[in-house]
Each structure stands twice: as structure tokens, then as C-alpha cells.
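Excluded from the complex is one protein chain; the other protein chains are retained at their positions.
Here is subunit A:
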Amino acid sequence: MTTHTTQQTFEYLLRLGDNALILSQRLSQLCGKGPALEEDMALTNVALDLLGQTRLWFSYAGELEQAGRDEDRLAFHRDAHQFRNCLLLEQPNGNYADTMMRQFYFDTWHYFLIEALTRSSDARIAAIAEKSLKEVTYHLRRSGDLIVRLGDGTEFSHQRCQAAADALWMYSGEMFIYDELDQALVAAGVAPDGAALRTQWLAHVQAIFTEATLTMPAADAWMQRGGKQGRHSEHLGYLLAEMQFLQRAYPDSTW
């Protein structure tokens, strides 16, 4: 199969790994600050699951690249414009409705993506997806459950939840906007088709929103894009400054 190159698979792995890494870092920022001890633990568990997945994607990426960059190098020694995560994931934590809505939009996409990647033509990607599937299944169940509780909770929680749904909506489309790189990997059977994922995503979000008494914004609304190509919002720089500080100030230090 010659429809895609190793370099393209490497780039695709960076996108997968960066999504998981940046969201993991965002959730880690809430460690010790969750609204209840139980929620705090749950958020941290999700953050650790995502960090574990990041390591698997980056390890494979580093092996493919053959430039001597391991998972730590890829995480700590790249600048904002070299990150390939979707804009949704670098958005600030905001209030708890914002945090959970960002999570729910991501988890829904992530679940259908990982589920489809278990059938990837790249055996290593399929194996990593298989390993991650149970985790992302739980993530989706949990965030959907909380969206229903917040949306169909009190008048105040409903209002905040709807505001979060509306504010983050413009970041929910980037995952499905495929560029040449994505298309090449779809053609090679490595990645799943974006349109099919979007149909699944919209159906699930609509189902949960109906239960949560929330109004889903228009599916054809204008969507932000650019994260996958390295054009990020101002938020990413601050996030990286905190995440990378130690390795930048004291390169290769270990503990």
C-alpha cells in the first residue's frame, strides 16, 4: 500500500497523542480543585487514562520517526506551533459545566474514533485503540451522565450547561474537518472516515441533549479550525509554559 507515507502516519499519531496530552494537562490543572472529592478523583483518573494513551501514541510516533525523539521529547520539547491538537482541548476549564461539556464533546468523538481505529489497517494503531477502548467507553458514559444531570438539574445548572454547549460548539467541528493528511490515511485504511464519525457524533450528542433538556446548536454552524495544522489559540502557550517548564529549565532531568 503506497497511498500514505510513514511521515504521514507520524503526523497522524502526533494529532492523536496531542489531543490526549493537552486535555490530560487541562484536567490535571483541576487536581485538588474539583467541586467534590469524588469528582476530583474521577477527573484525575480520566487525566491519567489520557496520559497513558498519549505515551502509547508518542512511543509509536518516535519509533516511526527514527530521529531519536522519545515520548518525553515529543511532549516537552515542542513549541505551540508544533502541537497538532484540536482547538477544543486547549480551551480553559471555565466553570464545571464548561469542563464537562468540553469533555463530553471530546469523549463522544474519541469513543467513536477509537472504536473505529480498532479496525485500522495499521496493526500497532489497532492494538493501541483496543487497549484504550475500555477507558474511553467509561469516559463517555461518565461525561454523558453528568451532562444529563447538569442540563436537567436546577434552573441555574441548566442555564450554565446550555451556555457551555453554545460557547464550545464552534470548537466541536474541527475533529471532522479532514485535510489532505487525514484523507490519505483514510484511503490507506489507517483512519476512519470523518463524515461517518460526524453522523455518529451528532446522533449521540442529540440523544444526550434531549435527555438533558438542552438545545443542540445548529449542525451547520461555522466551525473553528487550525489546531491540527498548528495554528492555536492564545491558551495553548500558557498551558505549555506550565507543562514544559521543568524540562525546559533543566533538560533531561529525571526523578
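We adopt the following convention: a residue touches a chain if its C-beta (ideal position, glycine included) is under 8 Å from a C-beta of that chain, and two chains touch if they have at least 3 such contacts; residues count from 1.
Just so it is clear, contacts and distances are computed from a predicted model.
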{"item": "The complex's invisible chain, by UniProt name, from \"ABC-2 type transport system ATP-binding protein\", \"Carbohydrate ABC transporter permease\", \"1,2-phenylacetyl-CoA epoxidase subunit B\" or \"Lysophospholipase L1\"", "value": "\"1,2-phenylacetyl-CoA epoxidase subunit B\""}
{"item": "Omitted-chain contact residue, chosen from A:Asp72, A:Glu130 or A:Asp145", "value": "A:Asp145"}
{"item": "Footprint left on subunit A by the chain that the document does not show", "value": "36-39, 41-42, 45, 142, 145, 149"}
